[in-house]
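To keep things clear, I will list the structure first and then write my remarks on it.
Shown here: the complex without one of its protein chains, the others still in place.
For clarity, chains are labelled A and B in written order, and residue numbers in each chain start from 1.
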Amino acid sequence: MGQEMSKIEEAKNLTQNQILEELEEQLRVEEIEEQPDAIKTEEMVINFGPQHPSAHGVFRALFHVNGEIVTKIEPMIGYLHRCFEKIAENRTYAQFVPFTDRMDYVSSMHNNWAYVMTVEKLAGIQVPERAEYIRVIVGELQRIASHLLFLSTAGLEAGAVSPLQYYFDERERILNLFEKVCGARLTYNYIKIGGVRADLPDGWLEEALSFVNRLKKTIVDYDKLLLGNYIFKKRMKGAGKISAEIALAQGLTGPPLRSTGVAYDVRKSDPYSVYPRFDFEVAVRFQGDNYDRVVIRSEEIKQSLRIIEQAIEQIPDGRILPMSLPKDIKPPVGEAFGHIESSRGDLGYFIVSDGSLKPYRLKIQGPSFANLQGFPAMAEGSYFADVVLTLGTLDPVFGEVDR
Amino acid sequence: MSGEGHGERVPGQIKIVQEAGLGYTLTVKREDLFKAALGLKEAGFDMFMFVSGVDYPDTIKLRYRLYSTKRKNKLNIFLKTEVPKSDPVVDSLTPIWPSANWHERETYDLFGVKFRGHPDMRRIFMPDDFVGHPLRKDYKDDHMLVKEEFIQGTVIKGYGEDNSK
Partner (left out) sequence: MGIAKEQQLGNGILLTKAGDLINWSRKNSLWWLGFGLACCAIDTIMMVNAPRFDLDRFGIMPRGTPRQSDLMLVAGTVTKKMAPMVKQLYEQMPEPKYVIALGSCAINGGPFYYDSYTVVRGVDQIIPVDVYVPGCPPRPEAVIHGIEMLKKKIMARGKID
């Protein structure tokens, strides 16, 4: 009786995770060695079609599969090619701003910002300080919204359905804030050449601050729900591993590159706007597998909350558009390049101007295009179920891949 | 930076110029492109970011962007070169940076510039049987509706007289 009582007390002290780990230790089965030439197998080619519930958009790939292991991946893109670059040659600089929203549609403020920054560089327009601070606050809120969407779809890929309900609740609050400022929920068209389109309404900053304080507490709980979960960790750790050399050779940017140990963040390497005035850190991990890519984005949410707090404290009063904004923007002849750190990586615009009202050539450097190129290198050789997870953690948005 | 091993590899005058909108740029002829790229790789530029074509009446200009995560200064550089339209061929940079693969396919698809030595030269956005190179200025087809005047009224090509389809 005394022995049983101590066993029960022992069992109560162990947490659920420890119990599962102990059981796994005891139930581990010896792996059976494969006899060579026992059964003849052939490779099969499976089409992961452009319409698929977990393809994150229109993506087509051919998987060469040998048993459960994927030996070769051939990605095919171009199913959403909407000719942005050709359209840009027939619109004025200000008329093209709403089109930029539709490229990386999960974080539209960043697209607006990168394009507008390049045009301002080309035309030599100075942006007032209050507008810069508003851009930073709105950009960081957008980064948080994009990462919340990513975390819920990462959970869905691994089979966890409940985190979606919690993360989307927080995302709805951010979309509420955006709706108060510019009237739209997804494609904002808020950042204008020279500043922002409209000033913040009364009480917006207080509401944003209370949202930040709320999210600081709840994100800790949500992390324990998803990232601390035993099944999630088991599925994500060790899968889709990539080393720093291969990542640099394949041209990855953004969170996939920072998960391998290379600390390349445009906000620190090539600072723009008023970022040098804020105190924040760049999240870096070293394993390069799926789990690291998910954890980095959760860390970035916490850093963004820090930046928003500091920006709300420091924001000055003043104008939101410069005094001498020309009615028709006619930049001088030349070329310019501007880039920012969007939630997916290094987003850049390259504009060639010939002195007229319309750009001569506009080229968009999309981070999802470069990241998707590294997808075969990450996922070949792993199990079929892990390949879809790896595609998910890269976070591609096909409006940006196909432009 | 111009003295780090470049002078021996690339014949002729090479000079890195700082431009207002782009930063540091290096202009080379198309025959010297591969050697210049090799020299830049040794100088620490380990990331190939993009290649873009710009269409002019007789030539197609190419702009490459390279980035370095190892250097201490001059992290970003643009490599400029030019290709005549009568013979749009240039060396591929995929042996140096594997990430140039999809970018060069995109430039081939939209501009028609062929890259010698590319492992997989075919279209990437348009279907394989597409004829023409869409981003050239003289590209026209039946499907496009070109928006002509957008400031003083709108005249739409392809519509009937009473604006019916």
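Quick note on the criterion: a residue touches a chain if its C-beta (ideal position, glycine included) is under 8 Å from a C-beta of that chain, and two chains touch if they have at least 3 such contacts.
No experiment lies behind these values; they were computed from the predicted model shown.
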Full-complex contact with the absent chain, from B:G21, B:P88, B:G112 or B:P134: B:P134
Which residue of A:E172, A:E245 or A:E281 touches the chain not shown here: A:E172
Hidden-chain contact residue, picked from the options A:T92, A:T187, A:S273 or A:Q287: A:T187
Subunit A, residues in touch with the chain not shown (by the definition above): 49-51, 53, 57-58, 78-83, 86-87, 89-90, 98-99, 101-102, 105-106, 149, 164-165, 168-169, 172, 185-187, 398-399
Missing-partner contacts on subunit B, residue numbers: 126-127, 134, 139, 141, 143-147, 156
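One rule holds for everything that comes next: only the chains that are shown with their structure count from here on.
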Contact set on subunit B toward subunit A in their complex: 19-23, 46-50, 52, 54-55, 63, 65, 69, 75-76, 78, 97-99, 101-102, 110, 123-127, 134-135, 137, 146-147, 150
Touching residues on subunit A, where the partner in the complex is subunit B: 77-78, 81, 83, 85-86, 89-92, 95, 121-122, 248-251, 253, 262, 264, 269-270, 334-337, 346, 348, 350, 352, 360-361, 363, 365, 369-370, 373-374, 402
